[in-house]
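Please find one structure pasted underneath; my questions will follow.
For this depiction, one protein chain was excluded, whereas all remaining protein chains were kept in their positions.
Chain lettering (A, B and C) follows the sequence in which the chains are written, and residue indices restart at 1 in each chain.
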Amino acid sequence: MSYTPTELMTINAARKLSDGQVCFVGIGLPSAAANLARLTHAPEVVLIYESGTIGARPDVLPLSIGDGELAEFADAVVSVPEIFRYWLQGGRVDVGFLGAAQIDRFANINTTVIGPYGSPKTRLPGAGGAPEIASSAREVWITLRQTRRSFVDRLDFITSAGFLDGGDARKRSGARGAGPTAVITDLGVLTPDPITRELVLTAIHPGIEVEQVKAATGWDLAVSPALTVTVAPTEAELACLRDLHARTLRAHGGEAGGD
Amino acid sequence: MSYTPTELMTINAARKLSDGQVCFVGIGLPSAAANLARLTHAPEVVLIYESGTIGARPDVLPLSIGDGELAEFADAVVSVPEIFRYWLQGGRVDVGFLGAAQIDRFANINTTVIGPYGSPKTRLPGAGGAPEIASSAREVWITLRQTRRSFVDRLDFITSAGFLDGGDARKRSGARGAGPTAVITDLGVLTPDPITRELVLTAIHPGIEVEQVKAATGWDLAVSPALTVTVAPTEAELACLRDLHARTLRAHGGEAGGD
Amino acid sequence: MATQKFSTLQEAVQTLIHDGDSVALEGFTHLIPSAAGHEIIRQKKRDLTLIRMTPDLVYDMIIGMGGASRLVFSWGGNPGVGSIHRFRDAIERAWPQPLAIEEHSHADMAARYQAGASGLPFAVMRGYVGSDLPRHNPNIRFIECPFTGERLACTPALNPDVAVIHAQKADRKGNVLITGIVGVQKEVVLAARRSIVTVEEIVDDIHDHAQMNSVVLPGWVVSAVCHVPGGAHPSYAHGYYKRDNAFYKAWDAIARDRDTFLAWMEKHVMGTADFAGFCRSVAAEGLIGTLPEEFCR
Partner (left out) sequence: MATQKFSTLQEAVQTLIHDGDSVALEGFTHLIPSAAGHEIIRQKKRDLTLIRMTPDLVYDMIIGMGGASRLVFSWGGNPGVGSIHRFRDAIERAWPQPLAIEEHSHADMAARYQAGASGLPFAVMRGYVGSDLPRHNPNIRFIECPFTGERLACTPALNPDVAVIHAQKADRKGNVLITGIVGVQKEVVLAARRSIVTVEEIVDDIHDHAQMNSVVLPGWVVSAVCHVPGGAHPSYAHGYYKRDNAFYKAWDAIARDRDTFLAWMEKHVMGTADFAGFCRSVAAEGLIGTLPEEFCR
């Protein structure tokens, strides 16, 4: 069965979630992956959206972080101050699942600006909930498409902390949680080196060449000697994801959510 | 029509409340007075109880600060942290209406301890909501029976600030609001001198002698040269208050509330 | 996973509360976890730090039976009645043992639970202006606002070892619904390391009963859910039974005298196996006024 790079990325991201984990979900790809997990192997995963929905079970993917669908089937709907204070800062989140405009070799995230802050070349949307998700969740996963523009050696602006300058810099910063333990892209999976905290290619998707991944990375990407190949999406996974997207498309009147 | 000293005190306290005022209500006599006001001349008075009930309209007097009756007919029922943060500390309360075990000549309140704190002669219940009511409401009224034991020259313990050492001491302390602007007792009404902030007898109930009030006060009570006599309870006020108490007695199975 | 949460109150207290723990039984007049308090006494837990905004009958019992070495609180009394005598006896005369106290105001205790639930080490408030409480409590300090220079009170977050609350309903996944006066029920559970929730009723699915913005504690934040109908008595459970004002009044006479208190506790609490037994025992003396009859037979 054939699949798109985005499907590949989404399915690989979904597989990481375990049943019963508490996941603070970013909109877009993380939301698609988290809901795919919920609809397949992790029915009791707890999805929290920053709009205040705890235990959300949307039947279709939300287009915005605060779609009515998220509230309708949630265990609880609380205020936005409460979601950040009691639930995220309170240390109740196992996994923060984020997208990003750009990341660097230490998995720091930029969603603020390209160019100087005072005179930007490109103004991005900004921080949203990410800085505190990145520093409060027990671990963080990042999912984004891998290109030389999105995987850069050095960010113009660190919006949300990964491993900062690498090594024990994150630990010294006072951030709680383990930080970004996985970056799932359309080409493979990158994980931090245990000592240097530099992102290393540790898994590659079927049919992708290592050179292809290196070419899509803005620094000299290290490749794990134990590089594995991810399992191709199964028919069941693809069918579930496509169903979800089809339902979403119908519900949103032609707008696909979560992407 | 005859009436008891407590009825006199309650009715005089009730009269002070204006329609539309926002009143943070202590349990007991303040609650009886505030509800009498609501049932007579001030139907739109907003009663807030520290249990989280905003705009409470109990049909009978609550025996505890968190009776179901308070929640049942309130405009909103919020958490206890919220009532203190958003509603009291937020500066939304016109009048804090308190009872007290003891007050002194500067209208400071003791509800903590008689004797030394570490080895008390009598241990009282403690602060409850009063310290912050006393410092956050735009003004404070205190109602209690006047005796030499309750009106003392110097408190063993200041639980909640009145005018502290008098003069501009309260202002210098950082307390917001005007502080206790009236103390309503079963003998009369005391108000602070505009300069010294010492409590002065400014009104006396009908049939009460000044000497009687002085004898019931633990310091040399000053009497206003413009001393007035309060208006005797009207038949309508008495009827309404007695109805309220009778309803309360029936509802609580023999327990009178608010006293 | 979720179904392991359910247990008897006996098991929950045994497993989750240990001698020396800091334990917060909360419920602001409404939903006071009285049955859990009895069980703590039956199991003779010792050296507890009891935390509660309004220690009333439930803590008067534990203190009088010698279970507590320390009390953190903001108002200790019998609401609408007067003093709680075991609490006073412990503070004034160290009976049955000394009771260290740490005393705050309501606004502060609520803020401290909020800070605890929020993962913050301390709470900030406009509080204690002119009050003598900070002189006697080193946990009340003052800081300056870094922007305006104003002086504000601050106190450490409260993070009890165990939170115990009573609620109206839980469902089969352990989700808990609280309605009416919600007090600090949510905050204390989120602030605590472990939690026990006793409920009036187990329903199939909380979503059939909760509105979208109802106060719901998801099952995954609760350690144990115990089905204890009537478990808040003599406090009340909105929608189930009323506050038993006569019981509160009767407590005054029961607890005023040490021997009367001990005899009463021996008979009705130590001498019964569980809360249902307690209800039958006191009902036989005509002492329970508000609970549905089936709890008292």
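Just so we're on the same page, contacts are C-beta pairs under 8 Å (C-beta built on N, C-alpha and C of every residue); 3 or more make two chains touch, one makes a residue touch a chain.
Since the structure is predicted, the reported quantities are computational estimates derived from the model, not experimental observations.
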{"item": "Absent-chain contact - pick from B:136, B:159 or B:202", "value": "B:136"}
{"item": "Selected from C:15, C:97 or C:213 as touching the chain missing from the view", "value": "C:213"}
{"item": "Contact set of subunit A toward the excluded chain (per top definition)", "value": "27-28, 50-53, 63-68, 70-71, 77-81, 84-85, 88-89, 108, 112, 117-118, 120-123, 125-132, 134-136, 157-161, 164, 169-170, 173-176, 252-255, 257"}
{"item": "Interface residues of subunit C (partner: the chain not displayed)", "value": "119-122, 124-126, 139, 141, 143, 145-148, 150, 152, 154, 156, 179-180, 182, 211-215, 238"}
{"item": "Interface residues of subunit B (partner: the chain not displayed)", "value": "19-20, 22, 44, 46, 54-55, 71-78, 85-86, 89-92, 136"}
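Convention: only the chains that are shown with their structure count from here on.
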{"item": "Common touching chains of subunit C and subunit B", "value": "none"}
{"item": "Middle chain, criterion being Cα centroid separation", "value": "C"}
{"item": "Centroid-based (C-alpha) most distant chain relative to subunit C", "value": "A"}
{"item": "Centroid distance [mean C-alpha coordinates] between subunit C and subunit B, Å", "value": "28"}
{"item": "Whole-Å separation of chain centres (CA-atom averages), subunit A against subunit B", "value": "57"}
{"item": "Whole-Å gap between the CA centroids of subunit A and subunit C", "value": "41"}
{"item": "Residues of subunit C whose C-beta touches two or more other chains", "value": "114, 186-187"}
